[in-house]
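Now for chain A:
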Amino acid sequence: MSLLQADALVVRRGGRPVVHGLSLALPPGEVTVILGPNGAGKTSLLTALAGLSVPASGGVTLDGVALAAMEPRARARRIGYLPQAPDLHWGLLVEAVVALGRLPHRGAFAGLAAEDRQAIATAMRLADVAALAGRPANQLSGGERARVLAARMIAGQPAVILADEPLANLDPRHQLEMLRLFRALADRGAAVALVLHDLSAAARIADRAVLMRDGKAVRQGRATEVLTPAALSLLFDVPVVRVETADGPALLPLGAIR
Partner candidate 1 sequence: MRGFRLLLLLFAAAGPAAASPQRIVSMNPCIDQILVGVADARQIAGISHWSHDAAASAMNPAVARRFPAHFGTAEEVMALRPDLVLLSLHTPLATKAALQRMGVQTQEFGVPGSVAESHAQVLAVARAAGHAERGLAMVRAIDRALLASRHVGAQTPALIRMSSGLTPGEGTLIVQLMGHAGFRNQSAAYGLGMWDMAAVEPLVRRSPGLLLTDRPERLHPVLRRAGVRAVRFPGNLFACAGPGMARAAARLAEIRRGVRP
Partner candidate 2 sequence: MRPAALAAALALLVALAFLFNLSAGKVFIPPFGLAAGSADALIMAELRLPRALLALGIGAMLGAAGAALQGWLRNPLADPAVLGISASAALGSVLAIFLGAAATPAIVSAAGMAGAVVAMALLLLLVGGGASTTMFILAGVILSTLAGSLMALLISLAPTPFALGEIVTWSMGALTDRTMADAARALPFIALGLALLMPAARALDALSLGEETARSLGVRIGRMQALIMLGTGLGVGAGVAVSGVVGFVGLIVPHLLRPLAGEQPSAIILPSALGGAALLLTADALVRLVPGAQELKLGIAMALIGAPFFLLLLWRHRGRIG
């Protein structure tokens, strides 16, 4: 079981600090939700956690080993990253896109091993894209595309999953399926971190939550303690109302329009 940990992390972009001395831990089996207004530094935090940017100071460790010291392929086998609006060039077939998730597990010229094929099949089943296998990925609908790209990440069987706004552009039905998928992955033992803007979705899936503003974690801890209407109102500067439902709490950002 892996533990991804950031310690006094500082990330600069164009000389300006965008993550400012942030510490957090992503425990296995739990979903951590990162919330904050636009420009709070959530994406910068996520890319640093994925080892894709070099921190100005502080560091990220995976089971005590600094990401900066890890071989890129070794790191890629352990950490899966789903960027906010991933590109999809060419008409790669869906199965080829998902197979890319196995890249860090394969030798330079090696074909797909039985183990790779199994991981791909499992990922396609979990993300419910098996029926799309032979279709060009760039001709799919937004929802299908998001699921295919998620399957690509899952196929790598990463112990740590980092996803940046995975619900963006999805209809309610696909949002729900995507949340179920991440929940299932955490239940299988992965450490999952999601950047979300949907407060209700966050409240329903999160085990832990980090509230970010100006590159700092203003609050973090158990989701039930952090995701309160009061804290979220303060964070986003809008009134937030909590409604209890049979499927869990719903947090609604409100405020008069007229």
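To be clear about the criterion, a residue touches a chain if its C-beta (ideal position, glycine included) is under 8 Å from a C-beta of that chain, and two chains touch if they have at least 3 such contacts; residues count from 1.
Regarding candidate selection, all candidates are chains of the complex that A comes from, given by their letters.
Computed from a predicted structure; not experimentally measured.
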item	value
Result, touching chain for chain A in the complex among 1 or 2	2
Residues of chain A defined as touching candidate 2 within the complex	47, 50, 52, 71-77, 79-81, 83, 86-93, 96-97, 100-101, 103-104, 106, 108-109, 136, 149, 152, 156
